[in-house]
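Every protein chain of the complex appears in place save one, which is left out.
As written, the chain order gives the labels A and B, with residue 1 at the start of each chain.
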Amino acid sequence: MTIDKIRPGGVIDPYLPVRARISRIIEENPRIRTLVLEPLEELPAANGARSTAGRSSAYQPGQFVMVSVPHCGEAPISLASSPHEPELRLSVLKVGLLTEALHRLPVGAEVGLRGPYGRPFPLADLHGRRLLFIAGGIGLAPLRSVLESCLAEPEKFGPLTLLYGSRTPADLAFGEDLARWQQSGRVDCRLTVDQGAPGWTGAVGLVTELLAELEPAPEQTSVLICGPPPMIRAVCRQTAATGIAPEQIITTLERQMKCGLGLCRHCHLDHHLVCVDGPVYTLAQLQQLEIMELG
Amino acid sequence: MAGLATTFGSGAMTNSINEIEAAEVILVSGSNTTEAHPQVARRIYAAKDRGAKLIVIDPRRTAIARLADLHLALKPGSDIPLINGLMKVILDENLADDLFIELRTENFFALRDYLYRLDLAEVYRQTGVAPEELRRAALLYGRAGKAVICYCLGVTQHVCGTANVEVLANLAMLTGNVEKEDAGVDPLRGQNNVQGACDMGALPGMLPGYQPVTDPEARQRFAAAWGVEPPAWPGRTLLAMTHGREPDSGDGPVSKSDSPAAKPGGAGGADQPGQPDPASGIRALLIMGENPLLSDPDLNGVAENFRRLDFLAVSDIFLTETAAQADVVFPAACFAEKDGCFTNTERRVQLISRAVAPPGQAKSDLEIIAALSQQLGYPMDYQSAAEVMEEIALLTPIYGGIYHDRLAGGWGLQWPCWDRQHPGTPYLHKYYFTRGRGRFAVAEHQPPAESTDADYPLLLNTGRVYHHYHTGSMTRHSAILNRECRHPLLQINPADARARQIAGGEAVRLISRRGEVEFKAELSQQVPPGMVYGNFHFAEAPINQLTTTASDRRARCPEYKICAVRLEKAGGDEGRRP
Partner (left out) sequence: MSDQYLLSRDHLAPLLRRLAKEYRLVAPVRNDHGDTMFQEIANPVATVPDLESQPQNSLKDFLFPQQEHLYDYRLDDAGGYHFQPPATTTPPTLFFGVRPCDLNAVLYLDVVFLPGRRELSYRRRRENSLLIGLNCNQPFADCFCAAVNAGPFLEEGSDLQLTDLGRDFLVEVGRAGGAEIIRRWPHFFRSAPAEERNRRFQLYLEARGGFSRQVHADQAIKRLAADTLPSGVWEELATRCQDCNGCAYLCPTCTCFTIVDQPQDQHHGRRLRLWDACTATGFTAMAGGHNPVQPGKDKLRQRFRHKLELDVKKHGRPSCMGCGRCVGACFGGADILHFINLAGR
């Protein structure tokens, strides 16, 4: 599904958002909510092929959309849903004016969408491999898209492990999903929190400590990482130290973006523009770039 | 302003801005020049590139302080002993310009006697500036052929602001750095036309052109032109109007500069018969282009006073916090929507021409004033701004040769400009000071009105950030400027933050004797331990609820730069604000 739109006269205007209605809201924690969206307009793909919202596989895990919120402009947000799911999902952390406005919108309100943009996770390259997902906080959103895609085609992938860290037990988001994944028996979910709380019986510590307990088979394992920059840095270092090749360590970056088209240059990263050259990168690629996350 | 008026006789930059570029030594005091006056800062950069030396006096390690050859990080409020110390070293080293002092100044012996008795160890204790640093600065400044002093609100916004300026003027006169091109004393004005407003008599005791209201001849000239006699006594100061009472003066010891000889023609001067009781309340106010409900000290006092008014009218280009409280608002045209003149910090009168029509019902200031005057029974029959300028030239000797037709097509004229043939004056005091001889004024240390104690252990300093202007009534409408600086930040030294377990970006509460305000913490080495620094651009964090109305007893400029505060974590909010 590509969310470009046609101007009168038949020319595609890449800046024009399409309308999407919020059909459901999941409060993941006090600062993260997931919006389930129903696009209201037909969407021509970038290559000119037409597809209908939700039913197509025209977006891929790891891609993002530019989300318009009334009076707040646009911001890039990863698609948290998988193309195999019937609906679009955006999971949003409250960090600034636009995301706070998104947290105030009720069911039935509309947002604008354009995209999808960016290079996705290289799913075809991951066929047959053991996948280790490592996420912190809101970082689970883009990885959720990958996980759901793997679960939809279980025959194509090896065993799935998820390490998920939060600050406190109350901050753990995506509870519905975690429960479902655990119950399915197909994802080995391991959770940790930085600070425990009464009633929390799980692990306490950084996600890197959970990782230290695992012994991933370096030859067969690919790692997918998303979280705050210090976490990305630590996890990349640690997984590389276990002998996993840098080509098999994959992360996705967050940057300020205004166009998504490789023009506005807010997301410049060395000679790359993250909106078109990323946001998904392997550690091998990042090692060629000068970048804060590895700083 | 008052400080330069008493010493030189003229309260304005003595140089042109571009002369700064050619100075050998530049002394910057209490000015965050790169952020507040980038067009001046560029001359300082250029001078540095040519090999000039830069001395910066500022408690904060600002960008210009980092550029300096010598940064004197004095204790806040200790400007007077610091400059006195510099002058003592200059005298001791025989670097004073005896001929200049002899020919052009008066009262030198009073200063000399005072400086002989000055104890440099005491200066060190008061200022915190090491004696060898002080000495280096004195030698740099004293040995320079052409030295310029630039100062700004860090010097004037103190209870001893006028005396702070006087000692800087002393320093320049002591070394003969006044009468020449590329040497002088330069107050940097914060607004495009604040010089023009002062020139036109927007001061309590002055008619246009610094002609005192107490001068019967001057009054007579204006009476003849206007058909009404101007009042013979000074009006209220800004704080007296916005707070409904004269503010407190500093509680410190009376300084020598309060001697009758140094008494200016400004506030607090005349005891004319018929002068109204200063304690009697003002009942109605007309405010033009000012936002005192955000910019004045002790905001709660201002708000209380405004509630007591019978009538408040505000003329502004946006609906400011103050305009929102008004009974009547006059929508005003902005600079690009009207004709007229601005006079900038270097006394340069420049013509502006209307580029676009004002939106909606907005009108130029001239139209608003004339219409109001008409309603009050005094028709003002000006056909254009040029006609007003002709009247200014007629009644204001320093503007005597400035007419719109002379200003068009060029870069304007610098006053004094006495007649149509006069080319304007790039630098002042060439052969004589405006007041005749330059007067040395002796000043002693006057501690800030409020000092720290166990309950309020930190000093708060206030000022601007680069991306916003004053109360933000204009800049906060710009998407890009707002993006660059969206949150009210409070600079805190990391050591002070650590002691209170405050992390960068966390919400903090700042409390003074007058109020409390929340900010986001910004940990910064720019402020020394014991000091925090905030700005006054944000209505959501009105820092002037904290500041004191204690003000200089002569200029009535409030001590925005120092008040005692304590700092706490705001808590509960996870450190994020919209």
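Here is the rule we go by: a residue touches a chain if its C-beta (ideal position, glycine included) is under 8 Å from a C-beta of that chain, and two chains touch if they have at least 3 such contacts.
These numbers come from a predicted model, not from an experiment.
Q: Of the residues A:V65, A:L79, A:L98 or A:V223, which one touches the chain left out of the display?
A: A:L98
Q: With respect to the chain omitted from the figure, which of A:A80, A:I244 or A:C259 is a touching residue?
A: A:C259
Q: In the complete complex, which positions of chain A touch the hidden chain?
A: These residues touch the chain not displayed: 7, 11-17, 19, 21, 68, 70-75, 93, 95-99, 106, 108-112, 228-229, 254-256, 258-259, 261-269, 271, 291-293.
Q: State which residues belonging to chain B touch the missing partner chain.
A: 34-35, 38-39, 41-42, 45-46, 49, 63, 66-67, 353, 408-410, 466-467, 479-480, 483-485, 505
Keep this in mind: only the chains that are shown with their structure count from here on.
Q: Could you work out how far the Cα centre of chain A sits from that of chain B, in whole Å?
A: 53
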